[in-house]
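We show some of the complex, not the whole, and keep each chain where it was.
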Amino acid sequence: MKTHVLFSADHLSKSFAVKVLSNINFDLTAGEIHGLVGANGAGKSTFCNIIAGLTIADSGCMTLDGKTYQPRNRTQSIQAGVQMVHQELSLIHHLTVAENLFLNKLPTRCGVIQHRQLLKQAAMLLNRIGLPQIDPDCAIASLGAGQQQLVEIAMALSRQCKILILDEPTSSLNSIETQQLFEWLCELKDQGIGIIFISHRLDELSLITDRISILRDGELVYTGATDKITPSQILDQIACKNRKTQTETAFKSYCKPELALRVKNLKVNDQLQDISFHLRRGERLGVAGLMGSGRTELLNAIYGEVSSKRGSIQVLGDTMDKPFQRPHLAAQNGLGMLPEDRKESGVLLDLNLTQNLTISSLKKKFSRFGITQEAKERRVSDDLLSELGVSFQDQSQYLHTLSGGNQQKIAFGKWLITHTQTLLLDEPTRGIDAAARLSLYTLMERFVSRGKSIIMVSSDLDELMQTCDRIIVLAEGQLTQTFDRATWKSEEIIKACFANSKTEEDPCN
Amino acid sequence: SSNDSPSPGTAESDVMEQPRIGLIMKSLANEFFSTMQEGAIQHQSANQSYELICNGIKDETDLARQVALVDEMVASGVNAIVIAPADSKALIPALRRAVQAGVVVVNIDNQLDKSIMEQESVSIPFVGPDNRSGAKMVGSYLADQLKPGDQVAILEGKTTAFNGVQRRLGFEDAARDAKLEIVTSQSADWETNKANGLTISILSEYPNLSAIMASNDSMALGAVAAIKSLNRTDQVKVVGFDNITAIQELIRNDIVLATADQHAADLAVFGIEAALQQLGDQNAELLDVQTPVDLITKETLE
Amino acid sequence: MQLKTAKHFALHHAGLLVVLGILTLIFGLGTDSFFRFQTLGVIANQIPDLTLVAVGMTFVLIIRGIDLSVGSTLALSSAALGSLLIDHDQPVLLAIIAAVLVGSLCGAANGLISVKANIPSFIVTLSMLEIARGLTKLITNSETKYIGSVIEPISNPISPISFSPAFLFAVTVVVASQFVLRRTVFGRYCIAIGTNEDAVRLSGINVVPYKVTAFVLCGVFCGIAGIFHAAKLSTADPNAAVGMELSAIAACVIGGTSLMGGRGNVSSTFLGVLIIATLQTGLATLGVSDPIKQIITGSVILIAVISDALRQRWS
């Protein structure tokens, strides 16, 4: 096969306060899928932002199609044929699905939008990528995070381009949707489009990519064909230092007989029906289900974030006949939550690392007479940051200067210094690198080993099966089945996920 | 009111007989106008021969609202409008419409512009004081206590207000006659607090200042507070205009020298009486009435 | 389609319509004249200027800006009109064009400075509030300028229907702006920019022209409002529309426009204007005292917004 170099980067460097990228030499050929891996904060997103014209490199040069390529802003890069799906969702909540999909090329006549045509185009596109159930005329905000992610991918896929950059596109997709995405990527690849694919899931990378490049601390340490390197070698390359945490330890259960939480006949509008289950101390309970099955809704309901609901929730010995009405009441009763959408509601991007870590425990642990004890805060957060393995420059840097994965660790870390007994984790490893993911598992294990418990929602079934004692499955807002570690089989769990699915149902009506 | 009467028929005719008069004021947040309004209300409850609707605007500059009030009063079917116009020109077209709709209009307090009334071919009688001569009277009283060449400053009202301008001119007349030197003349927008700040600045720039002539008493109050805070009470004299309650105590205590009384309480009543007169006799030709402006000093208060 | 739109409108604005209905009923029963057709005309002919300004404000609020200079811009444009007509004896058409131009220049200055220099529009337009008012006083020499009857027809009721051309124009602007907001690229981008400006930029769209246009549009509407204002009073008033920014924003917010951008409707802004105007006229017709008027006005605005919020929570 004759390869034609579509894009190349030559000695690209970038530094913010510190060096983030140094001397990157990278090339992308037409019709290849080029995987990009690296630990959180290695500089993957920064690199892609430079290609997309969102960040301007300090030095080095790029070529596209043999010509010098120096995008100054997003408009120029789009004109040059670069499309990008960003790591964080960037949809516009007050617009409809269709309008979001075609935002920069709305079909118009004299400035007036051709509404019918827009809907038709959108429906066609949604059909093509296998989301026929989404009504193109409904507000984007009414979709769950997973569906939003798919819409965002669809948006980029629909646009004519030479280079397509996907920054962790699969982080909130389940295996079926991921499969769907891959089929589509292969189609694009055949059309001669060069694709840069960022992911922390090594199995995916070996499945779909042709070549792999590995970034470590801003340096490109390896580039080569995918079939020339094994996953464990990749892990070696990603982080030579933390090798010890990467050995997969055998599963150990800390489950005790005492109950930690009991949910009885919980019902939330029409999104959840009659959910009952219990959680034991030291247990890690997984929640599996398809996108939109109501997993996020369930965690929100337990945590008191959804106000109109019926049923009862009991925590430890205290009997709570009524569900928690407000999050702070749940928190007082020893619950903690890691929400799904990190940027929207998980972290405080404009506060610094320390302030993010101590936000939940500020009043109880870090203040006297209402005055904050900053020295103590710094001390504790220093320890915590190294325990979490966050890569950072300074405790007082703003959180938005951290890479996505490191932000997630901070969001998890804040609960470790509270008296929280039960943690509700919604897609906690979304966007976390393989090494950090393992260290997060270790943190979870350490957490439950003290008799505390975890409920964890994840779209990655392997992850649930690797870390949980028990898995419950939601489908269409109902709890369909419970699986125990001793007896579960992944096919059965997947089957349970589809149990109630009425095909062709429109989620917006 | 119809409930008092046993038969609906007579109630109806009662309402028909009693003329309805709309009193449209300038700012009601100003004591001068609220006194005026109270006078009118008392007159109405003593006479019971007409119905009174009082309205005002939130400050003296909201012309659009006052024009709207005229239209609203006409639409609500009043027989006469007595108005203290916020502007001597802008109200004329609206009042012309009212006259054309058969409503009797009487102008009080602030005289409408003659030449524009001619252009609009209406004639509206004016009942009210002469601000300029009133201010001159106050200014001259002040000048008697100063010597020629003494420095004085004027605190103007809103620069756009007609009677504000008249008062400034009156003060200037008095100063010219007595050969006083006007060192500065600035607007404090009728406001106490602004007058306070302004006076402090003026006093520090002109250490030899002998007097401040404020175009209304609210600003005089601000000036007095400023003078006190700089400990210059003995050197700087203050005069005001309007004779509001708060100023009287200061006059009694020799802190303020003089003010002018336009008999606010009677002003609207004169206007209403003029309107009633014309309602009674459609052919009566109403002439302008000049109401008195009195000089108020410590002596007159006792 | 037409029917569906009307029903949708009624449903969407149920809370506000109820408040408006109750107000009308109270004033109608409380006075002899409120139900007269003439009163309707009086209300209608009062609001063209506020309506235009509030529509412009809606666009600016939607892109997450604010324009505090609307009142001063209105005054400046009517001063320009008056000065050209009276002091310089220019033809009416020229003066009208100049007035609109003045408005659009103020808007453009607001937009360009705040967008290009990336400064909160609150402070830019606050400065413009002072500057434009100062210029107005300079132009008019701090005196009201009597213009006379040349421009009066704009604001005089057309005899059979009792609405003025200005009012009809304002209603047209409301309808057209609602269309622009909902159905054109400009409108959708305004909403998108107000919701998530970064995301719009990431889509490769240059947000600057859209944001500036929103301010210019607001300025143009203020300019036209200035003409209407002058026509209504037959004068150019240097103190015209002092504090109008708060009424305009109140109308927008009563109508559900968000001050945080991305959400708003011109049609409901118009309902907000109607509520404010009905309240004013009604209270004046009743002749309640000034302090009570203020207390009632404040309370009704609050009640309108609360009732709308409640309705949204139920549905």
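As written, the chain order gives the labels A, B and C, with residue 1 at the start of each chain.
One rule holds for everything that comes next: a contact is a pair of C-beta atoms (placed from the backbone, for glycine too) under 8 Å apart; a residue touches a chain by one contact, two chains touch by 3 or more.
Quantities reported herein were computed from a predicted structural model and do not represent experimental measurements.
The full set of protein chains in the file adds up to the formula A x1, B x1, C x2.
Going forward, only the chains that are shown with their structure count from here on.
Across the assembly, the mean Cα position most removed from that of chain B is the one of A. Of all chains present, the one whose mean CA position sits nearest the global mean of protein CA atoms is C.
Chain C has its Cα centroid 44 Å from the Cα centroid of chain A.
Chain centres here are Cα means. That of chain B falls 32 Å from that of chain C.
Annotation: 71 Å between the Cα-based centres of chain A and chain B.
Of all residues in chain A, those touching chain C in their complex are 54, 74-75, 77-79, 84, 86, 90-95, 99, 103-104, 106, 108, 111-113, 115.
In the complex of the two chains, the chain C residues touching chain A come out as 183-186, 188, 191-192, 194-196, 198-206, 262-263.
Touching chain B in their complex are the following residues of chain C: 31-34, 36, 38-39, 41-42, 45-46, 49, 137, 142-146, 148-149, 152, 229, 232-235, 237-242, 280-281, 284-285, 287, 289-290, 294.
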